[in-house]
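Note that one protein chain is taken out, while the other chains of the complex remain in position.
Residue numbering begins at 1 within each chain, and the chains themselves are lettered A, B and C in the order written.
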Amino acid sequence: MTEPFLRLVGITKSYPGVTALDQVSLEVSRGEVIGLVGENGAGKSTLMKVLGGVVAPSSGAIHVDANQVDALSVADALAAGIAFVHQELNLFENLDAAANVFIGREPLYGGFLKLVDRRKLHDQTRPYLDVLGVDFRPDTPVSELSIAQRQLLEIAKALSLNSRLVIMDEPTSSLTLSETDRLMRVIADLKARGVSVIFISHRLNELCECADRVVVLRDGKNVGELAHEQISHAAMIRMMIGRDLKALYLPPASPPGAGVLEIDAAQTRTWPGRPVSLTLRRGEILGMAGLIGAGRTELARALAGIDTLVAGALTLDGGSVRFTTPRDAIAHGIFLVPEDRKQCGLLLDDSISENILLPNLHRTSRGGLVQEGEALAMAERQKERLGIRAASVRVHTGTLSGGNQQKVVLAKWLTMNPRVLICDEPTRGVDVGAKSEIYQMLRDLADAGVAILMISSDMEEVIGVSDRIAVMHEGAISGFLERSEFSEHEILRLAVGKTVH
Amino acid sequence: MLKKDIGLLILILVVGTVVAIINPLFISPINIANTANLVGLFGIFAIGQAFVIITGGIELSVGSIIALLGVLFVDLMVNHGVPWPVALGLMLVLGALMGLAHGLLITRLKLQPFIVTLCGLLIYRGAARYYTADGTAGFAFGDSFPTLEWLTTGRTFGIPHSMFAFVVIAIVMWVVLHRSVFGRYLFAVGKNEEAARYSGVPTNRVIVASYVICGVLTAISAIFFAMYTRSISPSSHGNFYELYAIAASVLGGFSLRGGEGSIVGVVLGTILLQILQNLVNLLGIPSSLNFAVMGSVILIGVLADTQFAEYRKRKAAAKGAAGS
Amino acid sequence: MLKKDIGLLILILVVGTVVAIINPLFISPINIANTANLVGLFGIFAIGQAFVIITGGIELSVGSIIALLGVLFVDLMVNHGVPWPVALGLMLVLGALMGLAHGLLITRLKLQPFIVTLCGLLIYRGAARYYTADGTAGFAFGDSFPTLEWLTTGRTFGIPHSMFAFVVIAIVMWVVLHRSVFGRYLFAVGKNEEAARYSGVPTNRVIVASYVICGVLTAISAIFFAMYTRSISPSSHGNFYELYAIAASVLGGFSLRGGEGSIVGVVLGTILLQILQNLVNLLGIPSSLNFAVMGSVILIGVLADTQFAEYRKRKAAAKGAAGS
Partner (left out) sequence: QQKKKLAFIVNASSDFWKLAEAGVKKAQAELPKYELQFRYPAQGTAALQNALMDDLVAAGTSAIMISSVDPKTSVDAFNRIAKQVPLFTTDSDAPTSNRIAYLGSSNTLAGEQAGEVAVKALPKGAKCMGFVGFLGADNAKERIAGFRKAVAGKGIELVDVRGDDVDFAKARSNVDDVLAAKPEINCMVGFYSYNPPKIYEALKAANKVGKITVIAFDEDPITLGAVKDGSFAGTVVQQPYEWGYQGMKLMAAYLEGDKSKIPADKLIIVPTKVIDKSNVDAFSANLKATLGK
């Protein structure tokens, strides 16, 4: 292996009340793929932000080639050949895809006028989109892209920098298997060209597949490293959380009960003419798989009253219902954990307690006035129950790690008593430990009689957690699978539109 | 009380002390009562504005509403013999209806608050001017409504009743904003309307309610103003008051992006603005400099405040690092 | 040209046609030239405002800058014998410096744009009033600057030169906003400043530049206005022009949240506002109704536009449904 071109030595970063990084060191050599794992809030993103010049460390040194600096700026990082796919999406919705890829590096003409050469811009963008196999064009406005598509665009942006190190902070969190596969090939290709990659993911399989070595962080400290041949699911988990995990699948306490929510020929605005019929049963976790854009999110939104159904009927516990606002659905005990937590799930500028209590304020209020003490106690209980890592419930959710944010979104609904819980990508960006806690929670809810619809693009999760799986293709259900029939192969076949025989 | 509010309070005290040293009459009971009266008049509609701003909206028609309702109120009583309690009730209803109209246009028809209330600004002022055919609406000499006058412009123990009204409204609104479920919803809508909707907050109703509250408080203000000036020239009455209310809110720590602010802040903002107006007259500064003094003090105050906050933050960070 | 712009254009054409039918003098060359002159005067600073709004900022001091620079410009030439090209250059530099000051206060010291420019509004107007001791600055009879007058208030082929200036500025600014890298950065900063910084966009410099551009364009406007009115009463000259500029931008499809809008939009917005002013005078509508007519037409226009957009969207969705 060649001499490392980038070394982080003794990096420490503290925020008021938290030490996000504590004496962390990391070396990057040419052409290696480093996996970076750790629980939510372990400091992975913070470490990468130090590398990317977004965050200045409190102490420590950064060596780039022969130079040593205390901190990098974004420009320094770019100049040092470091490209960054941020965990939280940073795209401009008012520009098109190509403009986003080359923002700050537009091809120019017109001399001092610095006009953007739009043709060249699009031409230069196309290859990066092709290599990722996306289904949109360089001139597609970003506002029209789904989350997964945006994630791919971020990756294209990083690739286009032609840098010697690409940092990918959870690039696959909303991707399905096929895009993930393609990304693995892209990483292999980068490696072959001598480009180094730092790859962060909570989907440990991906690391087994692509990493040359895995660095593990815990509570902001280096806790060890696994060489290529040592990398395994179990080894990583042990290092991350210091113990083994239970099996993924938790069998239900009793067989599924009667139908709670019956969906009869429901049609959404995006997929009219493709009716969906489905029954959510008491005590059952129904997994829902499908490719990007299959219409799962649309269905979930319509069920939760966010969009209205174009056609079809809903029957809740035998009575016909119709929701025109989320409030209606919530009043009937139908809760949605949305896919896009930043936009739809959280008030990022508000505290954990405010977020948890928002849908539930009337329970902690008397005469329209909020009972502070009671409310805080309730938020505190939820924080404990879900193991949300934060100094206190007064911390703003915007400063939490991705996984902890997701737990806050879940905590919101678990203070109330759902009849039906619809989770759209419930563990996006959540670490393995927390994932298993969330699965345990879903199972407990199901055992308590709640009907659960779990939409997920994580194959391992769908297969591992569900009691039954529905697969969607182009807005319609292409088939159901019972537990005995679960396999990646079957799900993929249905997802691309072939039906079961 | 937030840190921000304390900064503003300090600024008020510093300005007040300096003025009082130069001209001790500044703290004479009569001057304080006069200023308190104006704080009351302006504070009532500034609180209304604050409710709209907290949802991320803006209400530009405040000044015009004050003109229109003032004209109607005086005209109904003076020229149509409507008993004042009826006229007063009617004005409150009208204020609420205007707020309702704005709220519905914004939430149902998805128009931008700036546009809706700008049209309100134009239409209401136009209506007021048309109503009096560009004349002045006012009480004739000797017109007297003793109870109404006592209520609006009277004083008890030397304290103007507008100040009483303001204090009561501020306390009620403090409870509504900072202690009630509705207040939480207002903040939530201002911070992230989408997420609030997903959490079952009736966002549209909350937004409409904020405009209705603003409309009603503005109507109350309009009546106090009408009784204070006793004659209303619809082309100039209340001009720029919307800017004034927005300035009081923003000075008081509100963000025009929504989701931030406190009642204490807007109250202090109003007080500061009134003191600035008062000191120009008290110190005999040429009235042409009125604006310049106001602008400079606000700028210096806000600058001092942010620089001080920066400093505090840096010190806290240094301490945190040392402690860890 | 965006869909939004077309909606606005249709509104302008409809209003224009109706007015022309009622009073054919509306399309007489002389009236068109008068209106064009005003469109030019107001349009120049409205474009400046648009640049600030696109970054998510706001510039409230436009009207006061027009008053202060107008006063200084006239005073320098008339009372101090400064040659007009020097005075003109000085005004542009002053405008740029004011914009620079605003930009730096906003980016370096992290003050809210609303506060900074509100203080600007107050301070500049106060300065203008103090400078003339609340008097009027103006040309005495017979004062004559033939070249300057020809340049600013002259006409060529009946077209006022302010219109020429406006067209040239609009075209240049169109290229800057819609074709240059700087324009891209403006949009990026307005939508997501944080992300823009991560992408290596010099966000602070972009924001400062937008205020400088606004300052310079406002200075140009100030000179045209000074030459058009030939006298400047600093207490009222340019009052409300900031609202006017913001209204033109917002009508033209800009969002006060930033990141949205087009030059064509703000040009059309300006034209609509001027036509509305003109039609009140032309149709002999009582001037007290001036504001009301303006407000109503804007409201109806925006309503029609959004409802039409909704309808189009629904139709497109229905078509999509049929096609799939």
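In the analysis below, contacts are C-beta pairs under 8 Å (C-beta built on N, C-alpha and C of every residue); 3 or more make two chains touch, one makes a residue touch a chain.
Remember, predicted model here, so these are calculated numbers, not experimental data.
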Checked against the full complex, the residue among C:Asn204, C:Thr229 or C:Ser296 that touches the missing chain is C:Thr229
Check each of B:Val52, B:Met77 or B:Leu282 against the chain that is not shown and name the one that touches it. B:Leu282
Residues belonging to chain C that touch the chain removed from view: 23, 25, 28, 30-31, 34, 38, 129, 132-142, 225, 228-237, 239-240, 277-278, 280-282, 284, 286-288, 290-291
Can you list where chain B touches the absent chain? 23, 25-26, 28, 30-31, 34, 37-38, 41, 129, 133-136, 138-142, 153, 225, 228-237, 239, 277-278, 281-282, 284, 287-288
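Here is the rule we go by: only the chains that are shown with their structure count from here on.
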Between chain A and chain B, what is the gap in Å from one C-alpha centre to the other? 44
Could you put a whole-Å number on the gap between the CA centroids of chain B and chain C? 28
Partner chain A, residues of chain B touching it in the complex: 175, 179-185, 187-188, 191-192, 194-202, 259-260, 316-317, 320-321, 324
Can you name the residues of chain C that touch chain B in the complex? 60, 105, 109-112, 114-116, 118-123, 125-127, 129-130, 133-134, 234-235, 243, 246-247, 250-251, 255-257, 286-296, 298-299, 302-303, 306-307
Mind pulling up the chain A residues that touch chain C in the complex? 52, 54, 74-75, 78, 84, 86, 90-95, 99, 103-106, 108, 110, 113-116, 269, 271-274, 310
